[in-house]
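First the structure, which I've put down as structure tokens, then a few questions once you've had a look.
All protein chains but one are shown at their positions in the complex.
So, subunit A:
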Amino acid sequence: MTTRIGVVTFPGTLDDRDSLRAVRLAGAEPVSLWHRDKDLHQVDAVVLAGGFSYGDYLRAGAISRFSPVMETIIEQARAGLPVLGICNGFQILTESHLLPGAMLRNNHLHFICRDQRLRVENAETAWTSDYSAGQEISVPLKNIDGRYVADERVLDELEAEGRVAFRYLGTNPNGSLRDIAGITNAEGNVVGLMPHPEHAVEPLIGTGRTDGLPFFTSIIKKLVAA
């Protein structure tokens, strides 16, 4: 049976089409999910794509978190549904308290858009098993609210439990504490990442590399094995 991976579109989402395409290129069946629909249409996993959902009004991701589709996603993610939040999706996951911490305006106050080198710190989550721990990858980064913060106790806990999934290499692009680019929940089914793997799945575009594709092949393998 084909693996079905849903991608949510909120008003203001920009990267849903790229995420659907990445899902298809990896070999799964892409399913569009609508923010006002509580039904997840029997998907096996969900991607919260990048963009500026609800215009990022109030705070990035804050209004989306209360959308009907998120009510279902939050409930199911707690029960084990794999969820990947990319950029704005990561912000929605922190606002939903599915991941700890919060995302703030970049420390230099500029929108930033560049190829970003990352180190894979945790290759055991549902979305990262096709990487190896310590592997260096390059994917596009583009955001203005990318500064990850959490209090010291939470940061120490993330480090101790190996839940920092990705770290920035080279110059820290936004002032994220401890160079954190992505984290996972304790169970490994929910992953948030600031840079954009869905823009690096074809050699023709993005970084010219396909370093982002393993996110999508990892989850397919995980679901097929389950």
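Details
Methods note: contacts are C-beta pairs under 8 Å (C-beta built on N, C-alpha and C of every residue); 3 or more make two chains touch, one makes a residue touch a chain; residues count from 1.
By our rule, contacts and distances are computed from a predicted model.
When the unshown chain is looked up in UniProt, the name that turns up among "Glutaredoxin", "Monooxygenase", "Anaerobic dimethyl sulfoxide reductase, C subunit, putative" or "Phosphoribosylformylglycinamidine synthase subunit PurS" is "Phosphoribosylformylglycinamidine synthase subunit PurS". From the set A:4, A:17 or A:105, the residue in touch with the chain omitted from the display is A:105, counting the whole complex.
Residue A:149 is the one among A:25, A:112 or A:149 that touches the chain missing from this view.
Only one residue in the set A:56, A:95 or A:198 touches the chain that does not appear here, and it is A:95.
Within subunit A, the residues in touch with the undisplayed chain are 58-59, 62, 66, 94-95, 100-102, 104-109, 147, 149-151, 175.
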